[in-house]
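Below is one structure; the comments refer to it alone.
Missing here is one protein chain; the remaining ones are kept as they sit in the complex.
Naming follows writing order (A, B and C), and every chain is counted from residue 1.
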Amino acid sequence: MEGFRFSTEVSVRFAETDAQAVAHNSVYLVWLEVARVEYLARFDGGYPALRARGVEALTLETYVRYLAPARFADRVRIYARCGAIRGARFRFEYSLELGSRPIAEAWTAHACVDAQALRPIRMPRPLVEAITKAET
Amino acid sequence: MEGFRFSTEVSVRFAETDAQAVAHNSVYLVWLEVARVEYLARFDGGYPALRARGVEALTLETYVRYLAPARFADRVRIYARCGAIRGARFRFEYSLELGSRPIAEAWTAHACVDAQALRPIRMPRPLVEAITKAET
Amino acid sequence: MEGFRFSTEVSVRFAETDAQAVAHNSVYLVWLEVARVEYLARFDGGYPALRARGVEALTLETYVRYLAPARFADRVRIYARCGAIRGARFRFEYSLELGSRPIAEAWTAHACVDAQALRPIRMPRPLVEAITKAET
Partner (left out) sequence: MEGFRFSTEVSVRFAETDAQAVAHNSVYLVWLEVARVEYLARFDGGYPALRARGVEALTLETYVRYLAPARFADRVRIYARCGAIRGARFRFEYSLELGSRPIAEAWTAHACVDAQALRPIRMPRPLVEAITKAET
């Protein structure tokens, strides 16, 4: 997938399907989070380490465009990239594919906050640098 | 809520919270669907009746902007309106409030399809007329 | 429902159905929790008040027997009673009905713990007394 250097895969769980026999629209947001967590896991402890240091990442916005359905046991590849880190804020973009066919596009916007006061704090510099290096 | 003639309420389930002790971002899409189903339930059998007639509604796009968290047992009021019905396509807009404080804004885009062939079909005219009347 | 003095109702959400077009087996555990929360809500602040006082309720065991399916938009009545409170431990029993037809039976076992140390603590006496009074 052009423009993406990271991807991961999920297998559609039976519990994730609905009475239309396709993965429910809300499940895509769970998958995007799985992809973010695995994306960050490559950097120094990843998201659990961030949380252990008292940094939480809030989700500010989510957008998904559904192009084609995913069905039980389908293996969905999620391409993800992190861009536009500005202070506390950052943004992820995604492309979901089944085989080589795109089935969804998405983006999510986030902010780092102090886990106690929930006030915005800059994403830790080493993480910014590691992500920037990984994406360029 | 100005501009909305319909609203419904959900109580945040414990299972819907996450380790940040707030309702998980994916749960909002479930709530929006609950609101759509109750919105349509006022019209001639609602969504189950549509499905019984062989009409499915697909979700094409979802967007949520999260403004403030919702916590366990919070009662969230969901304002919803249906607009921009064009042939098979329609769109819902939402505002979510806790007390009188907005906690999220959202919209979703949909299309009616034939349940067998999954080809786009116009929303049944009586439903279009009933919705148009209800919204104006 | 004989032997039950409390009941509540849930409407099957579309997101709760699966590709067999019935409510997924895992969703019943969410509904049982909804019933427990509403059961306790009648007593002095309920479960949120317990949590605010530093008491958490852990789930130790769950059992569900599925008798008949529940489908989208079905209104499921959940009968619940709390019995066998012994120190930190307590147990809930449930019967789920659709119309007057039983669709599931269930029980869950729990323990009260101190929210900090997660050590077992007795259920607060006023709550024990209120529940005992309500059940007899």
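Quick note on the criterion: a residue touches a chain if its C-beta (ideal position, glycine included) is under 8 Å from a C-beta of that chain, and two chains touch if they have at least 3 such contacts.
Please read these numbers as outputs of a predicted model, since none were measured by experiment.
A.B. asks: Out of B:S7, B:S26 or B:S95, which is the one that touches the chain we can't see?
C.D. replies: Answering carefully, the residue with contact to the hidden chain is B:S26.
A.B. asks: Applying the definition given at the start, please give the residues of subunit A touching the unseen chain.
C.D. replies: Spelled out for subunit A, the touching residues are 13-15, 29-30, 33-34, 37, 46-48, 51, 72-73.
A.B. asks: What does the interface between subunit C and the hidden chain look like in terms of residue numbers?
C.D. replies: 20, 25-27, 29-30, 33, 56, 58-66
A.B. asks: By the contact criterion defined above, which parts of subunit B meet the unshown chain? Give residue numbers in ascending order.
C.D. replies: These residues of subunit B touch the chain that is not shown: 14-15, 17-19, 21-22, 24, 26, 71-72.
Everything that follows uses one rule, which is that only the chains that are shown with their structure count from here on.
A.B. asks: Considering only C-beta pairs in contact, identify the chain pair with the most of them.
C.D. replies: Of all chain pairs, the one joined by the most C-beta contacts is A-B.
A.B. asks: Nearest whole angstrom, what separates the Cα centre of subunit A from the Cα centre of subunit B?
C.D. replies: Distance between chain centres, rounded to whole Å: 24 Å.
A.B. asks: Calculate how many whole Å lie between the centre of subunit B and the centre of subunit C, each centre taken as the average of the chain's C-alpha atoms.
C.D. replies: Roughly 28 Å, centre to centre.
A.B. asks: Using mean CA coordinates as chain centres, what's the subunit A-subunit C distance in Å?
C.D. replies: Inter-chain centre distance comes to 34 Å.
A.B. asks: Which residues belonging to subunit B are in contact with no fewer than two other chains?
C.D. replies: 29-30, 33
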